[in-house]
Every structure is written in C-alpha cells, then in structure tokens.
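Step one of this worksheet: look at the structure below.
Every protein chain except one is present and positioned as in the full complex.
Moving on to subunit A:
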Amino acid sequence: MAEVLVYVDHVDGAVRKPTLELLTLARRLGEPVALALGPGAEATAAVLAEHGAVKVLTADAPEFADYLVVPKVDALQAAHAAVSPAAVLLPSSAETKEIAARFALRTGSGLITDATDLEAGDDGPVATQAVFAAAYTTTSRVSQGTPVITVKPNSAPVEAAPAAGAVEALTVTFGELATGTKVVSRTPRESTGRPELTEAAIVVSGGRGVNGAENFGIIEALADSLGAAVGASRAAVDAGWYPHASQVGQTGKSVAPQLYIASGISGAIQHRAGMQTSKTIVAVNKDAEAPIFDLVDYGVVGDLFDVVPQLTEEIKNRKG
C-alpha cells in the first residue's frame, strides 16, 4: 500500500488536533508515515501510532527553533526522499502552508492549500476547497510531482486506528538558505484556558455591536458556559477591543466549528470568508437587515446586551 507522508504540528511533543484529523484523511489514501520535527518530536509517536501512523520519522536540531521555516523544508525534503510517498499532507497553518509551498517548488510538485476534504481518485488525491469566501466549492488535484496538500482544521473526525508507529530517526542536511531568517526571540502566546480558535467545536464571536473592550466579558461568559473559543470580527479587532489572534475572517483565522455564534456582527464579506463553512450558525443582532441573517440556522433580532446574558444564564441553568 502506498505511503502518505503526514507533517506533524506539535508543541513540545503535544500533537495538535488538526494533525490527528489529518491522519484520518491520510488513511483514505494509504499508510500514514508521520514526520515530527523539533523538541519533543519522539514524544509524539505514541499518539500518532494510536491514530494510524505506521512509522514516525523524527528529527531535532537547533535550526528548527532558531530559524524560520526553511530548516523544516529541508527536513520534509529529506523525509520525502526517504519515503517516496504518494502524497504529502500538512495541517493548514500559516507556517505549514509556507513549508508546503517551498517544498512543492523544490520537488516540482503541485500544491493545494486549505482543503476541507480529501478522497482517493484515479489520478491521485482529490481535494475539496471552499473559495471566494466559501461562496464556491471546488475540487482539484495535483497534476505534477507529488501531491502536496494542506488541510484545514475540523475537516475530518479524529479516529483511533492503532498502528505500529515505529520511531525512526531522520537525517537532515541543512541547505544554505536554512539559516537565512533568524528567530531572535519567541514569546509564547498567553493561554486563555479556552480552546484554540481554529480547533474549537464551538466559537462565540463578538463584533462592532459589542461596543467596547469592557463589554467583551459577556461574550467570554457565553463562551465559557459552552466550553467555546472566543472570536472577534475585524471591526472589533481594529477598534482595539480584542486581540488580533482572535480575529475570524479573511485576514484572521478561518474557522469551521460545529456551532458558530455571532453577536453584534453584521456579516461583511471579510467575516463571512472566515466562518461561512461552520456547521450550525447562530446570530444575535439588533439590525434585522444585517447580512449575517442570510447565513443563520437561528437568528435573534435583538439587543445582544439583553439576549446574550439571558442565553448564558439559561445554558448554566440547563447544565445545572
């Protein structure tokens, strides 16, 4: 059976959920061989094996942490040479997309980014994408080289599928470009204790209607009652009410949770681009004409300062 190379996104050995989802998709195409780089790479093996990795290639070197992107491209290239996979899959993040793209150029391969589904096809993997702010759905395939495909979070379920997961050390030779961009310092993002925005099953977002940083507390309270992540529209971020890391939209994060709750968000194209593929969409907005209501499964026309706290209270009551 063909091998499929899966790039592992992890933080100090803790594998992030999108990689486990990717293993589900990789198994449709062949036998997943995982590539884990940097500190804690070997510690990823157990969970990767549980989710179908037949082999886990690992490499660690100071270059991975000290320089931007290119050392990881060198490693992916080394893994590709060692495995000759039928496809190379990466979870979609800003960094992994850059790794994928440089790798594709080097290896004469085609690149598809931000796939939302993946199936085996007669001429290689067929990837589904949502384009033009999710107004269109396309399917594409790679016609040259090894298909290189990045997949968005929440595109597949995480499934247990125990496999050998034998750890093998990969030898990586760094090229001249590897040390081009130095990472002078790195400040880890402070944890809010809430789920990561792109990985969360439920996202609660606030927009212009929240009307001030001090009012985001009611959005956070609703999120906490549901165990959800908090998002914000570009208007709220530009106004300085909430950090950019929480921005949902074309220039922020793209999310596709099971449930998306938009409060005080009109639904401009910028925002729709980042949330339109959510499974269930709910909105609260004073303006009955807001375009967000065209997308919703359930909408409440009303003042979010009345509706949201009442909703939070009711959820708490029901959860007892």
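Brief remarks follow.
Please note the rule applied: a residue touches a chain if its C-beta (ideal position, glycine included) is under 8 Å from a C-beta of that chain, and two chains touch if they have at least 3 such contacts; residues count from 1.
Here is the rule we go by: contacts and distances are computed from a predicted model.
One chain of the assembly is not displayed; among "2-hydroxy-acid oxidase", "Electron transfer flavoprotein subunit beta", "Multiple sugar transport system permease protein" or "Cellobiose ABC transporter membrane protein", its UniProt protein name is "Electron transfer flavoprotein subunit beta". Across A:24, A:109, A:155 or A:205, the residue that sits in touch with the chain not pictured is A:109. Considering the full assembly, A:134 is the residue among A:89, A:134 or A:256 that touches the omitted chain.
Against the chain not shown here, subunit A presents residues 11, 68-70, 73, 93-95, 97-98, 100-102, 104-106, 108-114, 126, 130-145, 176-177, 180-189, 196, 198, 202, 226, 234, 244-245, 250-251, 258-259, 269-270, 273, 276, 280-282, 284, 288, 293-303, 306-315, 318-319.
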